[in-house]
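There's a structure below that I have some questions on.
Note that one protein chain of the assembly has been removed; the remaining protein chains are unaltered in position.
Chains here go by letter, A and B, matching the order in which they are written, and residues are numbered from 1 within each.
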Amino acid sequence: MTDLPEFDAYLSLAEVSEDDHRWAFGTGFTDPLAGLDVAVPPSIDAAALAAYCLMLGDDALIYSHRLQQWVTRAPELEEETALANIALDLLGQARMLLTRAGQAEGAAGSKGRDEDQLAFFRDEGEYRNVRLAERADADFAELVARLLVFSAWRLALLRQLTSAADPVLAAIADKGAKELAYHRDYAAGWVIRLGDGTDFSHARMQAGLEAVWPLTGELFTPHPVEAALPGVAADVSALRAEFDASVDAVLAEATLRKPESRPLARVAGRAGRDGVHTEAMGYILAELQSIARAHPDATW
Amino acid sequence: MEHREQELSEHFEATIARQGRIEPRDWLPDGYRKTMIRQIAQHAHSEIIGMQPEGNWITRAPSLRRKAILLAKVQDEAGHGMYLYAAAETLGVDRGDLTEMLIEGRQKYSSIFNYPTLSYADVGVIGWLVDGAAICNQVPLCRSSYGPYARAMVRICKEESFHQRQGYELLLTMMRGTGAQREMVQESVDRFWWPSLMMFGPPDDKSPNTERSMAWGIKRHTNDELRQRFVDMTVPQAEKLGVTLPDGKLRWNPERGHYDFGEVDWDEFWAVVGGDGPCNAERITRRRTAHQEGAWVREAAMAHAAKR
Partner (left out) sequence: MPPSADWPLFEVFLRGKRGLNHVHVGSLHAADPEMALRHARDLYTRRNEAVSIWVVPASAITASSPDEKDPFFAPAADKVYRHPTFYQIPDDIPHI
């Protein structure tokens, strides 16, 4: 057989080394959940913990889905990498949170589902994400406006959760908070550039902020599931001050006006956390779930 | 002046002859510069356009782990495009100009990406066959005579070998799965096998630039040599998977020490290269739209930077 010497290089590239996961997940990561006892502490209401982890997990899952839809559509190649990074971080958080939700389900006495069963085989009414997570971004200004609001809020929330009585949730929050700080800074940088860029970008950025703002109220509305988890769940109403301080500083530097719009109303008293979503959610789930549901018994 | 240029030219040729590296500040012939810019740029364009056929399946990936892997892979491809544009820029072009040339059709990209991805199995098959063919093309480029290109290729090849392995692993999983999954894989292979062979370009007797490119160390092997190498490496992999490659003439030839294989449909090849491929218009439109609609964002960033 004719040998082309370079192909020894090819074969050696295929050899497994310690760097094996570098291209997808980086090296030198320690598994944040390594060594943790996954049993749900007996003082915690396991069913409520399951619901709570779904709330936070669905936020990340659905938000990541919207960012994934921007792949090949970003305004510059460097932003492709940045947005994919954020989408990957949120997907990673979703996976850990959904897995925890399944473990808590098991502890509560139901059959605990795994991350994929939860992601692909629930119906719309069982998703507990806030409506902000499912909103489509009409342009890059809306993207960064929504990301600023979401990240500033989620960062404050995860920081509180680092002292949650559930050690797994605390560990997830600890890792997630570092990622969210990065996401928030990325969004803030762009809100400032667009707000204090050209006249055109300023107008678009203000409009983006206005478009997103009505969905902000829901983020700070407490939910009964949280009340059932003292010492675990964050008190979202207490996050508002930190959120406002963070966002106000960015808007000021961006020369933008803080919108005064009123929060989007609920539907017969219910919203995202109760499984009542916007019309966008059906399309999101159709896309997300279609292949998995077409092959319900398959392993991938 | 002429004597000086003669001296520089001889030095260039000597560097090439001893398989040394040409670096950005070295003198190089205009033909070499133009050829190298075109080759590197088209390679970069291929990575960026290549994000689309695979990117189409991220939101529908049927498990969260597969979704993460695919998203990371497509992100890698953006990175590869950027490494390559950076290498091309050392030769005296701007990335913005290269993007214009791509959008206007004055520079090309690998035609394989003008084929549609129609099922989730295509994600695995692209990893196995398309990345496999790309690696065959690219590993020799790690010894390209042009330094920045060679170094970018080393990094890219290492990352793409992981991509290929992940694609193959997905196919192994599917072939060990349900009947529907196995059918999906076979149907995908039926669509991608011949276009993968086309990735190596026209046959040697129809490639006029090969000789000069090889003399300059721009190209290290001929199209047919690489195509043969790809077939030889891939057939055993197909056997392990349990898929049938759609070529009735494929068989091991002990005298040659290679697999014999059938004739590529060169009419389809030239049609796709010529712009009539199934997805040519969509691929360019998507790239053009992102670039044009992103202009106000890029301008705003520059305006902001200027204010500081």
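For this structure, a couple of remarks:
Just so it is clear, a contact is a pair of C-beta atoms (placed from the backbone, for glycine too) under 8 Å apart; a residue touches a chain by one contact, two chains touch by 3 or more.
Owing to the predicted nature of the structure, the values given are computational and were not obtained by experimental measurement.
In the complete assembly, the contact with the undisplayed chain comes from A:189, out of A:41, A:189 or A:259.
The hidden chain makes contact, of the residues A:78, A:126, A:235 or A:248, with A:78.
In the complete complex, the residue from B:154, B:233 or B:250 that touches the missing chain is B:154.
Touching residues on chain B toward the chain that is not drawn are 4, 7-8, 11, 23-27, 72, 75-76, 79, 82-83, 86, 89-92, 94-96, 142-143, 147-148, 150-152, 154-155, 158, 295, 298-306, 308. What chain A contributes to its contact with the hidden chain is residues 5-6, 8-9, 12-13, 15, 17, 22-29, 76-78, 81-82, 85, 88, 185-186, 189, 193, 198.
Note that in this section only the chains that are shown with their structure count from here on.
The centroid of the Cα atoms in chain A and the matching centroid in chain B are 33 Å apart. Across the interface of their complex, chain A is touched by residues 48, 51-52, 55, 58-69, 71-76, 78-79, 81-82, 85, 120, 135-136, 139-140, 142-143, 157-159, 161-166, 170, 173-174, 177-178, 180-181, 220-221, 225, 229, 232, 257-258, 286-287, 289-290, 293-301, 303-304, 307 of chain B. Within the complex formed with chain B, the residues of chain A that make contact are 1-2, 4, 6-7, 9-10, 13-14, 20, 22-25, 65, 68-69, 71-81, 84-85, 87-88, 91-92, 94-95, 98, 115-116, 119-120, 139-140, 192-194, 196-198, 200-201, 204, 287-288, 290-292, 295, 297-300.
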